[in-house]
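Left out: one protein chain. Kept in place: all the others.
Note that the chains take the letters A and B in the order they are written out, and that residue 1 is the start of every chain.
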Amino acid sequence: MKRSSHSNNPSARTRPSVLVLLLNNASLVLFAVVLVVFALLSPKFFTGDNLVNILIQSSSTAIVATGMTFVLLTAGVDLSVGAAMFVGAAVCGKLVIGGQPIPLALAAMLGVGLAFGAVNALFITRLRIIAFIVTLATLFIGRGFALRITETRAMNLPDAFLQLGSAKVAGIPVPVLAVALVVAAAQLVLSRTAFGRQLYALGNNVESARKAGVHVQRLTASVYVISGFCAALGGIIALSQLGAVGPKFGENYEFKAIAAAVLGGTSLFGGRGNVFPGTVLGAVLIQCVENGLVLLNADPYLYPLITSAVIFVAVLIDSIRNETLAKLSRRRIRHDDLASGAP
Amino acid sequence: MTATTTSNEQRTTNKFLTLFASEYLVLALCVLYFTALAPFAEGFASRGNFGNILLTLLPLFMLAIGQTVVLITGGIDLSVTSTIALTSVVGAMVMSGDNGWLAGNPLAVPIAITLMLIVGGAVGLLNGIAITRLRMPAFIVTLTTMMFVSGFAVWLTKSKNIGALPGAFTLIGNNLWISLPLTAVVAAFAHLMLSRSLFGRWLYAVGHNNRAAYVSGVPVAGITCSAYVVSGACAALASVLLTGQAETGSPVLGKNLLLDVIGATVIGGTSLFGGKGKVLWTLFGVLFLKLIDNSLNLLNLSDWDIRMVKGGVILFAALMDAVRNRFVVRSS
Partner (left out) sequence: METTNHEQRTTNDALLSFRAIEKSFFGVRVLKSVSLRVRRGSVLGLVGENGAGKSTLMNILGGNLRPDAGELLLNEARFEPRHPTDAARAGIAFVHQELNLFSNLTIAENIFLTSFPRALPPFIARRQLRDRAAELLNEVGLNLSPDTLVERLPAGERQLVEIAKALSLAPKLIILDEPTTSLSARETEHLFALMQRLRERGVAMIYISHILGDVLRLCDDIVVLRDGAMVGNGVRAEFTSERMISLMVGRELSQLYPKRRERGDSVPLSPQRGEGWGEGWERHETQAANESAGLNHPAPVTPPHEPFLGSSRRDEAHASQPEKDQSLVTSAATVQGFEARNFVSGNSLPVERRGGPEALLELRHVSQPHIVRDISFALHRGEVLGISGLMGAGRSELARIIFGLDAHAGGEILLNGKALPRSGPRARIQHGLAFLTEDRRHEGLCLEASIADNLALVALRRHARTPLKFLSTGTWREAIRTMRAAVKLSPNARDEQAVKTLSGGNQQKVVIGKWLVAEPRVFILDEPTRGIDVGAKFEIYQLIHDLADRGAGVLVISSEMEELIGICDRILVMAQGEIRDELRSVEFDRERILRAALLDGARTVTSARTP
């Protein structure tokens, strides 16, 4: 054979793998870039206190995004998480102000989250309406319902909530601990249980999964319930940090959660992504950007611009990655290009 | 005797089923809803109220036309509400009496409107390029442009409203004799393009199966891209009407319209999977949503209650559509 194909071979074989390695870890690379940039620009950024601060601030988003990751893995979407948070918080606030014990109120909040998920799941799996429409509708129904409960007034909650938010267990702030527990549990479920692995299979190819005997309906339903539960849990954390339920409570959390998951490398087409490090990294990254901009005294009006630009870049990298991988995995017909060197 | 009654019954059920499967179902529901509620909601059937309904219906319809075009290609445009805000702000910055760039200039209004259309089209073009050239998913692209464009509008104005708009401009949105023909022309043009032109046929083909369309020589990237440009331009036109009605350029204008615009198109019967949708259907959807909005307002329901009802109606419409599709498949 021709020489040229010989000399091309080594580079042709190694170049894609380095590229793929970079692309596969795009979220890590992006994270590192953001950290380095802010650390260079602001001496206060890379301090222990500030980093813990970032973790605490990102905790509610991280928990909601964990649930969102489950949904996105099945190629679905849950736009109602913010509304579930708001309804849960409104119910919780009403109960507490009405003199009910706090644990009961918190349990009720979690129940609201589960119910939200169950309603979404019912419409999506039983009645076969696409997730986008169902959760968009429940988003508005939920927010309307919560506004009705709160009569659009802010409810101040007892100090016990704020104390919960600032409490520490063994030196670790409670919100961070909560994130750690939720994320560990979620990651364990995703990577070590049949349920988790089947979720990935379902996201990869629904039809094949059905043929292989995976209970597609049951799995699909459960991710929305998980997402609702995580939304309520995230809501509790947010409540403990704010100490009040206002009419804007939980607003835009759906976008933040989707952005965190996507930043962490979760695909909107299903079957790819993980909670740890992926989604957590995404949630922390969003907070890092905001925190860094605050430290730099940047124009606060620029925050959404920069955050959305970062998300855009992450999605762009992801789509480039998909294209590259698709190109690399394309069927090769001729193997002799490699073998021809042999006598 | 019994035979004739059964055949009569059959005929009525058949009629009902035909109506159920027909594209005029939503219009029929509008009429039904209107006649059912007219005696209860005071002023519902009054002439002034018709004007009110029309006034708020037109910008939503304008916006929904663009969304329909995008949905037909199998995409989605979440950025339209932010586009309304941005074009509103840009237009106001040009023509406002307080420190507008062209304050007092007789050409301020036409230039401002042109600029609004250009900005709207540019946002659409940006979406289109990201989706077709960079192969990014429409959902996340338009979600990020929504955040970015809205952030940009807020940054431009430092979240202040811009008032003192010229009367010639606010008239467009407030005077039905101007806004109605304008919307009607846009709608008629969109309808003709979709149903009768090469562009329209290609749009549907892209929505049905973009691989097959590409193999068949359809310029898929160009068609998809132009759908988003159309959507951006429609958002700009909606912004002209809305800004005129609000009489200020506001960076949060249209913020709550996302559910309305997606809801109206879906109620009309446009599919989120692409390949299916009509301007006429969207008109019915918009009408239905606005009737509900208006009547509940007249019944003194609060804003949040209306939102809940609207959410429920959209869910119900999606459910009906699913049932209807199954029914149509079975009967054919």
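Criterion: contacts are C-beta pairs under 8 Å (C-beta built on N, C-alpha and C of every residue); 3 or more make two chains touch, one makes a residue touch a chain.
No experiment lies behind these values; they were computed from the predicted model shown.
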item	value
Touch criterion as defined above, residue of A:Ser42, A:Thr69, A:Asn120 or A:Gln198 at the omitted chain	A:Gln198
Which of A:Arg143, A:Lys256, A:Arg272 or A:Arg321 contacts the chain that the document leaves out	A:Arg272
Touch with the omitted chain, as defined above, among B:Ser22, B:Asn175 or B:Ser197	B:Ser197
Missing-partner contacts on subunit B, residue numbers	192-193, 196-199, 201-202, 204-205, 208-209, 211-219, 275-276, 332
Missing-chain contacts mapped onto subunit A	1, 5, 188, 192-195, 197-198, 200-201, 203-205, 208-214, 271-272, 325, 329, 331-337, 339-340
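By our rule, only the chains that are shown with their structure count from here on.
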item	value
Residues of subunit B that touch subunit A when the two form their complex	76, 130, 134-137, 139-141, 143-145, 147-148, 150-152, 154-155, 158-159, 259, 262-263, 266, 272-273, 302-312, 314-315, 318-319, 322
Subunit A residues touching subunit B - in the complex, by the definition given at the top	77, 123, 127-130, 132-134, 136-145, 147-148, 152, 255, 258-259, 262, 268-269, 299, 301-305, 307-309, 311-312, 315-316, 319-320, 322-323
